[in-house]
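All protein chains of the complex are present and in place, except for one that has been dropped.
Let's turn to chain A:
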Amino acid sequence: MNGFSRTKYTARAQRNNRLATIGFYTLGALVMLLIFWMLFTILSKGLPSLRPDFLIKNTEEMDAGGGIGPVLFNSFYILFISLLISIPLGIGAGIYMAEYAPDNKFTGGLRICVEALSSVPSIVFGLLGLAIFAEYFDVGLTILGGGVSLALLNLPMLARVTEEAIRAVPGEIREAGYALGMTKFHVIRTVVVPVALPAIVTGVCLVAGRAFGESAVIILTAGLSTSGEMWDFNLFSPGETLAVHLWYVQSEAIVEDAKQIADKSAAVLVFVVLLINFAFRFPLWLGNRRRGR
(Lines give C-alpha, C1' and ligand atoms only; values in the text may rest on other atoms or scores of the structure.)
Protein backbone atom coordinates (compact mmCIF):
# COMPACT_ATOMS: atom_id res chain seq x y z
CA MET A 1 0.00 0.00 0.00
CA ASN A 2 1.31 3.38 -0.85
CA GLY A 3 -0.36 6.40 0.79
CA PHE A 4 -4.03 6.60 1.64
CA SER A 5 -6.70 5.15 -0.53
CA ARG A 6 -10.27 6.36 -0.64
CA THR A 7 -12.30 3.46 0.61
CA LYS A 8 -16.03 3.18 0.99
CA TYR A 9 -15.63 3.78 4.71
CA THR A 10 -13.70 7.02 4.41
CA ALA A 11 -16.03 8.27 1.72
CA ARG A 12 -18.97 7.72 4.01
CA ALA A 13 -17.17 9.41 6.91
CA GLN A 14 -16.45 12.44 4.79
CA ARG A 15 -19.99 12.65 3.52
CA ASN A 16 -21.35 12.43 7.09
CA ASN A 17 -18.90 15.10 8.13
CA ARG A 18 -20.11 17.49 5.45
CA LEU A 19 -23.77 16.76 6.23
CA ALA A 20 -23.19 17.29 9.94
CA THR A 21 -21.43 20.61 9.33
CA ILE A 22 -24.35 21.79 7.25
CA GLY A 23 -26.71 20.52 9.96
CA PHE A 24 -24.90 22.42 12.73
CA TYR A 25 -24.91 25.65 10.72
CA THR A 26 -28.62 25.23 9.94
CA LEU A 27 -29.38 24.64 13.62
CA GLY A 28 -27.41 27.76 14.56
CA ALA A 29 -29.16 29.85 11.93
CA LEU A 30 -32.59 28.62 13.03
CA VAL A 31 -31.96 29.36 16.69
CA MET A 32 -30.59 32.82 15.89
CA LEU A 33 -33.60 33.50 13.65
CA LEU A 34 -35.95 32.36 16.41
CA ILE A 35 -34.32 34.70 18.93
CA PHE A 36 -34.42 37.71 16.64
CA TRP A 37 -37.93 36.93 15.50
CA MET A 38 -38.95 36.79 19.15
CA LEU A 39 -37.37 40.14 20.02
CA PHE A 40 -38.83 41.65 16.87
CA THR A 41 -42.32 40.34 17.70
CA ILE A 42 -42.28 41.77 21.20
CA LEU A 43 -40.89 45.14 20.25
CA SER A 44 -42.85 45.59 17.02
CA LYS A 45 -46.17 44.78 18.67
CA GLY A 46 -45.76 47.36 21.38
CA LEU A 47 -43.32 50.11 20.45
CA PRO A 48 -45.02 51.65 17.35
CA SER A 49 -48.23 52.45 19.25
CA LEU A 50 -46.36 53.57 22.34
CA ARG A 51 -47.00 57.18 23.37
CA PRO A 52 -45.01 58.92 26.11
CA ASP A 53 -48.11 59.53 28.21
CA PHE A 54 -48.65 55.75 28.44
CA LEU A 55 -45.52 55.59 30.55
CA ILE A 56 -46.72 58.12 33.14
CA LYS A 57 -50.52 57.73 33.12
CA ASN A 58 -52.22 55.89 35.95
CA THR A 59 -53.48 52.33 35.48
CA GLU A 60 -57.21 51.88 34.90
CA GLU A 61 -59.40 49.12 36.29
CA MET A 62 -62.53 49.68 34.23
CA ASP A 63 -61.95 52.14 31.38
CA ALA A 64 -59.79 51.85 28.32
CA GLY A 65 -56.75 54.07 27.89
CA GLY A 66 -54.92 53.30 31.12
CA GLY A 67 -51.17 53.74 31.43
CA ILE A 68 -48.42 52.05 33.38
CA GLY A 69 -47.06 55.03 35.33
CA PRO A 70 -47.18 53.76 38.93
CA VAL A 71 -46.18 50.20 38.06
CA LEU A 72 -43.19 51.36 36.03
CA PHE A 73 -42.17 53.60 38.91
CA ASN A 74 -42.59 50.72 41.38
CA SER A 75 -40.41 48.50 39.20
CA PHE A 76 -37.52 50.94 39.42
CA TYR A 77 -38.17 51.69 43.08
CA ILE A 78 -38.19 48.02 44.12
CA LEU A 79 -35.13 47.35 41.95
CA PHE A 80 -33.36 50.25 43.65
CA ILE A 81 -34.22 49.01 47.15
CA SER A 82 -33.17 45.48 46.35
CA LEU A 83 -29.84 46.59 44.90
CA LEU A 84 -29.26 48.90 47.86
CA ILE A 85 -29.42 45.86 50.14
CA SER A 86 -27.90 43.18 47.94
CA ILE A 87 -24.91 45.00 46.37
CA PRO A 88 -22.96 45.67 49.61
CA LEU A 89 -23.62 42.18 50.98
CA GLY A 90 -23.25 40.34 47.68
CA ILE A 91 -20.01 42.06 46.73
CA GLY A 92 -18.68 41.68 50.28
CA ALA A 93 -19.42 37.97 50.20
CA GLY A 94 -17.79 37.64 46.77
CA ILE A 95 -14.65 39.42 47.98
CA TYR A 96 -14.47 37.15 51.01
CA MET A 97 -14.74 34.02 48.89
CA ALA A 98 -12.10 35.21 46.42
CA GLU A 99 -9.59 36.93 48.73
CA TYR A 100 -9.93 35.75 52.31
CA ALA A 101 -11.45 32.28 52.33
CA PRO A 102 -8.81 29.73 53.41
CA ASP A 103 -8.83 26.39 51.65
CA ASN A 104 -10.53 24.27 54.30
CA LYS A 105 -13.77 22.51 55.21
CA PHE A 106 -15.41 25.70 56.48
CA THR A 107 -14.92 27.42 53.12
CA GLY A 108 -16.25 24.31 51.40
CA GLY A 109 -19.37 24.62 53.53
CA LEU A 110 -19.75 28.30 52.62
CA ARG A 111 -19.40 27.43 48.96
CA ILE A 112 -22.13 24.81 49.22
CA CYS A 113 -24.32 27.45 50.91
CA VAL A 114 -23.84 29.92 48.06
CA GLU A 115 -24.55 27.28 45.43
CA ALA A 116 -27.58 25.96 47.27
CA LEU A 117 -28.94 29.46 47.70
CA SER A 118 -28.50 30.24 44.01
CA SER A 119 -30.48 27.13 43.11
CA VAL A 120 -33.46 28.05 45.28
CA PRO A 121 -36.45 28.65 42.96
CA SER A 122 -37.68 32.24 42.96
CA ILE A 123 -41.16 31.19 44.06
CA VAL A 124 -39.63 29.90 47.31
CA PHE A 125 -38.15 33.34 47.99
CA GLY A 126 -41.65 34.69 47.39
CA LEU A 127 -43.03 32.35 50.05
CA LEU A 128 -40.22 33.38 52.41
CA GLY A 129 -41.01 37.06 51.90
CA LEU A 130 -44.67 36.34 52.45
CA ALA A 131 -43.91 34.47 55.67
CA ILE A 132 -41.60 37.18 57.00
CA PHE A 133 -43.46 40.35 56.03
CA ALA A 134 -47.09 39.38 55.76
CA GLU A 135 -47.18 36.86 58.59
CA TYR A 136 -44.33 37.57 61.01
CA PHE A 137 -44.21 41.39 60.87
CA ASP A 138 -47.83 41.62 59.68
CA VAL A 139 -47.34 44.58 57.32
CA GLY A 140 -49.09 42.97 54.35
CA LEU A 141 -47.90 43.17 50.76
CA THR A 142 -45.55 46.14 50.46
CA ILE A 143 -42.83 47.69 48.35
CA LEU A 144 -40.41 47.07 51.21
CA GLY A 145 -41.28 43.37 51.34
CA GLY A 146 -40.84 43.06 47.59
CA GLY A 147 -37.51 44.89 47.65
CA VAL A 148 -36.05 42.82 50.47
CA SER A 149 -37.22 39.49 49.02
CA LEU A 150 -35.81 40.44 45.64
CA ALA A 151 -32.52 41.36 47.34
CA LEU A 152 -32.34 37.87 48.85
CA LEU A 153 -32.85 36.39 45.40
CA ASN A 154 -30.04 38.56 43.97
CA LEU A 155 -27.50 37.84 46.71
CA PRO A 156 -25.98 34.53 45.58
CA MET A 157 -25.70 35.65 41.95
CA LEU A 158 -23.96 38.90 42.95
CA ALA A 159 -21.58 36.98 45.20
CA ARG A 160 -20.71 34.64 42.36
CA VAL A 161 -20.08 37.28 39.69
CA THR A 162 -17.95 39.30 42.13
CA GLU A 163 -15.93 36.26 43.11
CA GLU A 164 -15.28 35.37 39.48
CA ALA A 165 -14.34 38.96 38.62
CA ILE A 166 -11.88 39.18 41.51
CA ARG A 167 -10.34 35.79 40.88
CA ALA A 168 -9.59 36.89 37.32
CA VAL A 169 -7.31 39.69 38.61
CA PRO A 170 -3.69 38.53 38.13
CA GLY A 171 -1.80 37.71 41.33
CA GLU A 172 1.30 39.75 40.44
CA ILE A 173 -0.38 43.12 40.84
CA ARG A 174 -1.54 42.09 44.32
CA GLU A 175 2.00 41.07 45.19
CA ALA A 176 3.28 44.41 43.91
CA GLY A 177 0.92 46.07 46.36
CA TYR A 178 2.02 43.87 49.26
CA ALA A 179 5.66 44.55 48.40
CA LEU A 180 4.97 48.24 48.99
CA GLY A 181 3.83 47.37 52.50
CA MET A 182 0.13 47.88 51.91
CA THR A 183 -2.41 46.13 54.11
CA LYS A 184 -4.62 43.48 52.56
CA PHE A 185 -7.72 45.65 52.51
CA HIS A 186 -5.78 48.59 51.08
CA VAL A 187 -4.62 46.37 48.22
CA ILE A 188 -8.18 45.18 47.63
CA ARG A 189 -9.58 48.70 47.67
CA THR A 190 -6.98 50.47 45.57
CA VAL A 191 -5.67 47.69 43.31
CA VAL A 192 -7.89 44.63 43.01
CA VAL A 193 -11.37 46.16 42.91
CA PRO A 194 -10.52 48.86 40.34
CA VAL A 195 -9.09 46.19 38.03
CA ALA A 196 -12.08 43.91 38.54
CA LEU A 197 -14.62 46.75 38.33
CA PRO A 198 -15.67 46.34 34.67
CA ALA A 199 -16.48 42.66 35.25
CA ILE A 200 -18.29 43.47 38.49
CA VAL A 201 -20.38 46.19 36.82
CA THR A 202 -21.29 43.79 34.01
CA GLY A 203 -22.39 41.23 36.59
CA VAL A 204 -24.42 43.78 38.53
CA CYS A 205 -26.15 44.82 35.29
CA LEU A 206 -27.08 41.21 34.51
CA VAL A 207 -28.46 40.78 38.01
CA ALA A 208 -30.35 44.09 37.83
CA GLY A 209 -31.85 43.17 34.46
CA ARG A 210 -33.06 39.90 35.86
CA ALA A 211 -34.43 41.54 39.00
CA PHE A 212 -36.29 44.13 36.94
CA GLY A 213 -38.22 41.42 35.13
CA GLU A 214 -38.72 39.13 38.11
CA SER A 215 -42.36 38.48 38.81
CA ALA A 216 -42.92 35.36 40.93
CA VAL A 217 -41.32 36.95 43.99
CA ILE A 218 -43.09 40.28 43.55
CA ILE A 219 -46.56 38.78 43.11
CA LEU A 220 -46.30 37.06 46.49
CA THR A 221 -44.57 39.87 48.41
CA ALA A 222 -45.63 43.18 46.85
CA GLY A 223 -49.06 42.28 45.59
CA LEU A 224 -51.22 42.84 42.56
CA SER A 225 -52.18 46.46 43.17
CA THR A 226 -50.65 49.91 43.48
CA SER A 227 -51.54 52.80 45.73
CA GLY A 228 -52.91 54.49 42.62
CA GLU A 229 -50.58 57.47 42.85
CA MET A 230 -47.56 58.38 40.82
CA TRP A 231 -44.29 59.05 42.75
CA ASP A 232 -45.43 57.24 45.87
CA PHE A 233 -42.22 56.75 47.85
CA ASN A 234 -43.99 55.20 50.85
CA LEU A 235 -42.24 51.90 51.59
CA PHE A 236 -45.44 50.39 52.93
CA SER A 237 -47.73 50.90 49.93
CA PRO A 238 -48.57 47.91 47.75
CA GLY A 239 -46.00 47.67 44.97
CA GLU A 240 -47.18 46.02 41.78
CA THR A 241 -44.36 46.14 39.24
CA LEU A 242 -44.42 46.22 35.45
CA ALA A 243 -43.70 42.48 35.11
CA VAL A 244 -46.54 41.65 37.49
CA HIS A 245 -48.81 44.10 35.71
CA LEU A 246 -48.13 42.27 32.45
CA TRP A 247 -49.35 39.08 34.09
CA TYR A 248 -52.32 40.84 35.64
CA VAL A 249 -53.64 42.38 32.43
CA GLN A 250 -53.11 39.11 30.58
CA SER A 251 -54.94 36.93 33.06
CA GLU A 252 -57.31 38.90 35.24
CA ALA A 253 -57.93 42.41 33.95
CA ILE A 254 -61.35 43.27 32.56
CA VAL A 255 -60.50 46.49 30.68
CA GLU A 256 -61.26 46.28 26.98
CA ASP A 257 -57.81 47.36 25.79
CA ALA A 258 -56.03 44.78 28.00
CA LYS A 259 -54.36 43.25 24.96
CA GLN A 260 -52.85 46.55 23.79
CA ILE A 261 -51.69 47.33 27.33
CA ALA A 262 -50.08 43.89 27.55
CA ASP A 263 -48.35 44.35 24.19
CA LYS A 264 -47.01 47.74 25.16
CA SER A 265 -46.02 46.65 28.67
CA ALA A 266 -44.10 43.68 27.31
CA ALA A 267 -42.29 45.92 24.82
CA VAL A 268 -41.38 48.42 27.55
CA LEU A 269 -40.25 45.61 29.85
CA VAL A 270 -37.96 44.04 27.27
CA PHE A 271 -36.70 47.45 26.15
CA VAL A 272 -35.72 48.45 29.70
CA VAL A 273 -34.06 45.09 30.35
CA LEU A 274 -32.03 45.41 27.15
CA LEU A 275 -31.19 48.97 28.16
CA ILE A 276 -29.96 47.87 31.59
CA ASN A 277 -27.92 45.11 29.98
CA PHE A 278 -26.29 47.26 27.33
CA ALA A 279 -26.44 50.94 28.20
CA PHE A 280 -24.54 50.57 31.45
CA ARG A 281 -21.92 48.35 29.87
CA PHE A 282 -21.40 50.61 26.88
CA PRO A 283 -19.09 53.14 28.62
CA LEU A 284 -16.95 50.27 29.90
CA TRP A 285 -16.78 48.71 26.46
CA LEU A 286 -15.80 52.08 25.01
CA GLY A 287 -13.13 52.52 27.68
CA ASN A 288 -11.71 49.10 26.90
CA ARG A 289 -11.52 49.93 23.21
CA ARG A 290 -9.78 53.22 23.87
CA ARG A 291 -7.20 51.45 25.97
CA GLY A 292 -6.73 49.16 22.99
CA ARG A 293 -7.82 45.91 24.63
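Throughout what follows, a contact is a pair of C-beta atoms (placed from the backbone, for glycine too) under 8 Å apart; a residue touches a chain by one contact, two chains touch by 3 or more; residues count from 1.
One rule holds for everything that comes next: contacts and distances are computed from a predicted model.
*Asks:* Hey, which one's the missing chain according to UniProt: "Phosphate transport system permease protein", "Phosphonate-transporting ATPase", "Sugar ABC transporter ATP-binding protein" or "Putative L-lactate dehydrogenase, Fe-S oxidoreductase subunit YkgE"?
*Replies:* Protein name of the absent chain (UniProt record): "Phosphate transport system permease protein".
*Asks:* I'm checking contacts with the chain that's been left out. Which of A:Val71, A:Leu128, A:Val161 or A:Val192 qualifies?
*Replies:* Counting the whole complex, the residue in contact with the absent chain is A:Leu128.
*Asks:* Please identify which residue in A:Val191, A:Ile219 or A:Ala253 touches the non-displayed chain.
*Replies:* Counting the whole complex, the residue in contact with the absent chain is A:Ile219.
*Asks:* Could you tell me which of A:Ala159, A:Val192 or A:Ala253 touches the chain that is not displayed?
*Replies:* Here the residue in touch with the unshown chain is A:Ala159.
*Asks:* Tell me which of A:Ile68, A:Leu83 or A:Val114 is the one touching the absent chain.
*Replies:* The missing chain is touched by A:Val114.
*Asks:* I need the residue numbers on chain A that touch the omitted chain, in ascending order.
*Replies:* Residue positions of chain A that touch the missing chain: 4, 10, 13-14, 16-17, 20-21, 23-25, 27-28, 31-32, 34-36, 38-39, 41-42, 88-93, 95-97, 99-101, 110, 112-117, 119-128, 130-132, 135, 152, 155-156, 159, 180-186, 188, 206, 209-210, 212-216, 219-220, 224, 243-244, 246-247, 250-251, 262, 266, 269-270, 273-274, 277.
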